[in-house]
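The complex appears here minus one protein chain, its other protein chains still in place.
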Amino acid sequence: MAELLEMLGLSTSAELLSLRPPGWGYNLLRGLANSLQIALGAFGLGVVIGLFGASGKLYGGKVTRDLLAIYTTVIRAVPELVLILILYYVGTDIANKISSAIGGGRVEISGVVAGIWVLGVVQGAYATEVLRGAIQAVPAGQIEAAKSYGMPAWMTMRRVTIPAMMSFAVPGLANLWLIATKDTALLAVVGFSELTLETRQAASSTRAYFTFFLAAGALYLMVTLFSGVVFGRIEKWARRGQPSLRGGTR
Amino acid sequence: MTGLRALFQPHRIVLMLVFAALIVWCALSLRWDWIPKYAPLALQGLWATIWILVVSTVLGFLLAVPLGLAQAVGPWYLGIPARVFCTVIRGTPLLLQIWLLYYGLGSLFPEYPWIRSSELWPYLRQAWPYAILALTFSYAGYEGEVMRGAFSGVSKGQLETAKSFGMPRFTIFRRVWLPQAVRNVLPTLGGETILQLKATPLVATITVVEIYSVSSRVRADTFIVYEPLLLLAVVYMIIAGLIALAFRRLERKIPT
Partner (left out) sequence: MNLTNFFAIGLVASAFLTGAVAAEDVKIGVAAEPYPPFASPDSSGNWVGWEIEVINAVCAAAELDCVITPVAWDGIIPSLTGKQIDAIMASMSITEERMNTIDFSDPYYKTPGVIVADKSMELGADPEALAGKIVGVQASTIHQSYAQAYFSDSELRVYQTQDEANQDMIAGRIDAIQADSIAMADFVDSDAGSCCEIKGAVMDDPAILGLGIGAGVRKGDTELLEALNAGIAAILADGTHEEITAKYFTTSIY
């Protein structure tokens, strides 16, 4: 193994990337874990916001609908980097103001939580649109049937709408998840120690910019490819019992 | 004018009043005295942002056409590299790509001294060529995937008809295939261009001076945090709105 690396002229790179110090591999992996935590949390928060947003847009009152339209339009028109800066500073400011107003002390917001909240709000806007489209694609008759059986709104949502819309929503949500993993890189600019910032620190400490940026790229790519496989499975599962959409019956 | 009537429903009037009040509050209670001093710089930055956006989308689209074509109908030795390119670009963060291009390539310069005496050196020294290159690749990667679908989406019958009229292959491509594919992707193109606009501030991290970096400079010089960011958000919203409007016009002009 070592000889092979030597032959390829990669032995210094392998040393730099080794998991034990003086190698920086462990730092990159820790950064990756942080990135994934933030992405997972933000994606979850985004889907929750999206569910409420989509129901608000479809079934809400006029004011709710207009406010949601403003939310989704603004978030989708402003660069994530700018939103992250605004939400990061405003969010922590507001949290502190509320806390001191109710007589509490200073709120400690950890980097991960701040990252989740910031990216979650951004994801929520996209998720709202994805889920709204998916809910609209559910045949209206199914939802009306549930209503006519006297199901309460929440139960209709849980038992009928969500299961039926899953197959329509999964491709869009898969895309959102990939955006979430890649958007965590932007948090490097605010100073969160996720994969991109750890990479930048390792690269500038060792001046091996090429090695580290390529290694980080490979890690991100692995996450993307693996997610693709997982979401492919989920989509298959969500489609079970439905006629195949690709080819066949037309 | 249904649009106007929809705008003046009672609840919308209330909402507009609330927003007007919010804007007045912002104008009066926040600090805006820095604007005159930084206005010329901001205009320069705005110009740079638009310039980067236009050049990278046009070049990116030109690159996306062969990428899409190679994936849709190309032989495997063109199709596979094109697919790998699209997957890598779409699978890694743009910020990382920008840094890899700028600092990664830069770290190789000292090992090859001849680079500094080459004719390309004046460009390699600047930051904007790397910004354009990274953004072009990114747009091409995303759009190449879209174009692949668009090229496969044009019905075979039309291409066969064109062939039976004795059109040469390139003429078929130019007159039948490409126009239809482009028409099919126009709605997505608008969205992708707005996404591209949203990617432009990332190039500020490699010292390119554009509108985002101007707002950072205001923050650094004056320690005013929110006001430049809010104004910046408004500027981006206006540009995004203009892009959406332009594409809607373009779509309407094209016969279906």
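Going by the order they are written in, the chains are A and B; count residues from 1 in each one.
Simple rule for what comes next: contacts are C-beta pairs under 8 Å (C-beta built on N, C-alpha and C of every residue); 3 or more make two chains touch, one makes a residue touch a chain.
Keep in mind that what you see is a predicted model, and the values were worked out from it rather than measured.
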item: Selected from A:Q142, A:Q201 or A:S227 as touching the chain missing from the view; value: A:Q201
item: Residue in contact with the excluded chain [from A:Q37, A:Q142 or A:N175]; value: A:Q37
item: Positions on chain A contacted by the hidden chain, ascending; value: 21-24, 26-27, 30, 37, 40-45, 47-48, 85, 88-89, 92-93, 96, 105-106, 108-110, 112-113, 116, 162, 166, 189-191, 193, 197, 200-202, 204-205, 207, 209, 234
item: Hidden partner chain, residues of chain B it touches; value: 103, 106-107, 109-110, 116, 124-127, 205, 207, 209, 213, 216-217, 219-221, 223, 225
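Quick note on the criterion: only the chains that are shown with their structure count from here on.
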item: Whole-Å gap separating chain A and chain B, where each centre is the average of the chain's CA atoms; value: 22
item: Contact set on chain B toward chain A in their complex; value: 9, 11-12, 15, 87-88, 90-97, 99-100, 103-104, 106-108, 194, 197-202, 205, 212, 225-226, 229-230, 232-233, 236-237, 240-241
item: Footprint of chain B on chain A - complex, ascending; value: 62-63, 66-67, 74, 76-83, 85-86, 89-90, 178, 182-186, 188-189, 196, 199-200, 203, 207-210, 213-214, 216-217, 220-221, 224-225
